[in-house]
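As you look at this complex, bear in mind that one protein chain is not there, while each of the others sits in place.
And then chain A:
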Amino acid sequence: MTHELKEQHTTNAGQDDLLVVSDLKKHFRLNRKTVLKAVDGISFSIKKGETLGLVGESGCGKSTVGRTLTRIYEPTDGEVHFDGLKLKGRLDGKTKKRINRDVQMIFQDPYSSLNPRMTVSEIISEGLVIHNPDMSQKDREKRVHELLLLVGLNKNHAGRYPHEFSGGQRQRIGIARALAVEPKFIVADEPIAALDVSIQAQIVNLLKELQEERGLTYLFIAHDLSMVKYISDRIAVMYLGKIVELAGSEALYEKPLHPYTQALLSAIPLPDPEKERTREQIVLTGDVPSPTDIPSGCRFRTRCPFAMDSCAVIDPEFREVEPGHSVACHLYDAEIMAKEGKELKTV
């Protein structure tokens, strides 16, 4: 068993990776003919205590990635290695229980993520009831009070109902619920998108503090690029079910390689009016193609300003072009560029 585990670790990635995802796919069959490829073969790894930001337009499949990792959805294909566990296909009861404990999720909409008929204390202690049924009522209550304090609420809130709280407070309750079972890995599915800006910073700071205190690992899904940069160590950019670029957050913002990333980053407004006036924005033409009908070759080619003949034929490989910076684009592939007779883009 230990030998097997070791082998997995050495073959897949370094020792300190908490989560290694390889070629994960999630397809939804809509009817007999159409299949919606929400996630279409993505691979990445997250180190212990690290935050990976996942950005992309709405509908690109980032939430589906999160939900597949928490096993709300069963993946169609692919392998996930989590903390020494190999997760592939249907899980047996014991593994499922461990995943339900170790992987938690924070949701986008603080208004629909709390059951309106339950008190805060019932909401937070649900995980405790499921995973430690032997815990006494008193201990459970004590734990709920601790968790409330931890997320910046207080124990007087325990007996109240969700409608009595503001959006930011509700999100804190959601975080407390996720922390109740002491997870190792948290998927934050746009936890700040529904909050107003002043509260966004509070919640992000709370998540950061909790990470430092408890060594949590996050997958932070968002579409707000500036917030993602602030919280993430590395950022993955998704387009139509695939990761097109993955790099350290500084590197990605300073030197975006993929044309899609460049377009995304150029859309961030600058706080300086002088610079803002001269800001060059790459405007993409057309709409995102439907995930039920993905273009051949490179899936970004229909909107790419640099599209070449090869792009329609060959699906670009997701490769590391410099240490820690991977991209899926032919512009950085010497072989293809030579064939096209164009100059290779230098990194």
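Please note the rule applied: a contact is a pair of C-beta atoms (placed from the backbone, for glycine too) under 8 Å apart; a residue touches a chain by one contact, two chains touch by 3 or more; residues count from 1.
In this text, contacts and distances are computed from a predicted model.
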item: Name of the absent chain as recorded in UniProt (options "Rieske family ferredoxin", "Beta-ketoacyl-[acyl-carrier-protein] synthase family protein", "Oligopeptide ABC transporter permease" or "Oxidoreductase"); value: "Oligopeptide ABC transporter permease"
item: Of A:L114, A:L147, A:L195 or A:L240, the one touching the omitted chain in the full complex; value: A:L114
item: Candidates A:D23, A:D139 or A:E164 - the one touching the absent chain; value: A:E164
item: Contact footprint on chain A, counting only the chain that is left out; value: 67, 70-72, 96-97, 100-101, 103-105, 107-109, 112-119, 123, 126-127, 130-131, 154-157, 159-161, 164, 174, 177-178, 181
